[in-house]
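All protein chains but one are shown in place.
To keep things simple, chains are lettered A and B as they appear, and every chain counts its residues starting from 1.
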């Protein structure tokens, strides 16, 4: 795996949304949207609840298809992984959850266990390998989901509010993991409504409100001089609907 | 009623006496019903999973038919298989009529809809939960089937047991296609019918108790297995 960490960041294709919108039962959940995500940075998708953050992530990752417009990667589709707000773990041991992901991506059988163990170690789960994944604590489960994503060696990692249900220690572990992914050369797209977290992690911020992209700016610009009134209100901590 | 007390004594004597005829009948009952359930599970579990994962024109019709077939009277299943396997029927050449093979086929028809319909519900629930994660991992729906079946296994044990219950309890189908031939196709339920018609009610009821204990034993085994697994898997 280490041989891949020297990957050149320039290789990661850009994600392009062209007039992509999403409707559900006649209701517009995401307005037509043009967007381009380039480079190997950490993009934080921010906005109040119901702004369409999760929807945008799912469209980008390909879990949903846009009602209109299109979502595509320039050149080729990169290796991707996604970590969800509530980790979806299979009803098997922690180790088996990781071996499973390796089996799915075609890793030869004899390599699966050693690699899975290595990932458990990296995410501080080595002592829990035999434990059923679904009896682990919330923080442990999320770390296991991150370990699973790690094994897939994604070029782009989507994280949908990965820390919203966790305690501070667990949040720290997730943020550390995100940094590790970043150092390995993985592009990060992460949604959050936690301003402090965004300040700690973001290279750039994508601010959504009511299914529309209000701002897409470098983190510093966004936090010091937000262009829109909604973003200003959001940063101040006012209720933004 | 002294008949009831008699039945318990008879059942006890039957079990303790290990009468070779009875052992043969019990073994055949188990072989026929377990084979039917296993084959029905091999077909029904993937079929149920496929119905849970794919929507297509006619999907609803198939689901409704499967659900309705759960209530198919065993006699009707038996009669259909009889007409199929009879010498004058399309599969008469096989010479399967009045053999355990015919009984297995008839019971598969009874059990398959139960397993497929209930498995569909179980898998559909799990699919809702796993769908995004498995899609994210890059699995096609076809490749999701084994994963979903395996992860739903605790619930599916109950589904398969429901099938086994239906198979081991029915008499209408095996009576018609098996013929209740002594030593060849006589199983617990047909033996019970025979003893009842002879007016030997204590023996009939005793056999019924033996059958009940047998089914209870199989269920207890499955229960223990899944409870252990449940505790282990959380």
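The criterion applied here is as follows: contacts are C-beta pairs under 8 Å (C-beta built on N, C-alpha and C of every residue); 3 or more make two chains touch, one makes a residue touch a chain.
Here is the rule we go by: contacts and distances are computed from a predicted model.
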- Message: So one subunit is absent here. Using its UniProt record, which name fits best from "Phenylacetate-CoA oxygenase subunit PaaC", "Tungstate transport system substrate-binding protein", "Sulfite reductase" or "Cysteine desulfurase"?
- Response: "Tungstate transport system substrate-binding protein"
- If the full complex is used, which shown chains touch the chain that is missing here? B
- Query: Pick from B:98, B:127 or B:164: which residue touches the chain that isn't shown?
  - Reply: B:98
- Message: Considering the complete complex, identify which of B:35, B:122, B:189 or B:226 is in touch with the unshown chain.
- Response: B:35
- Message: Give me the subunit B residues in contact with the hidden chain, please.
- Response: 31, 34-36, 38-39, 41-42, 86-89, 92, 95-101, 104, 146, 150, 179-182, 184, 194, 196-201
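Keep in mind that, in the parts below, only the chains that are shown with their structure count from here on.
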- Item | Euclidean distance of C-alpha centroids - subunit A vs subunit B, Å | 46
- Task: Provide the residue numbers of subunit B that touch subunit A in the complex, in ascending order.
- Result: 129-130, 132-133, 135-139, 143, 147, 151, 153-154, 232-234
- Message: Please output the residues of subunit A touching subunit B within their complex, sorted ascending.
- Response: 58, 61-63, 80-82, 84, 88, 90-92, 100-101, 104-105, 132, 134-135, 152
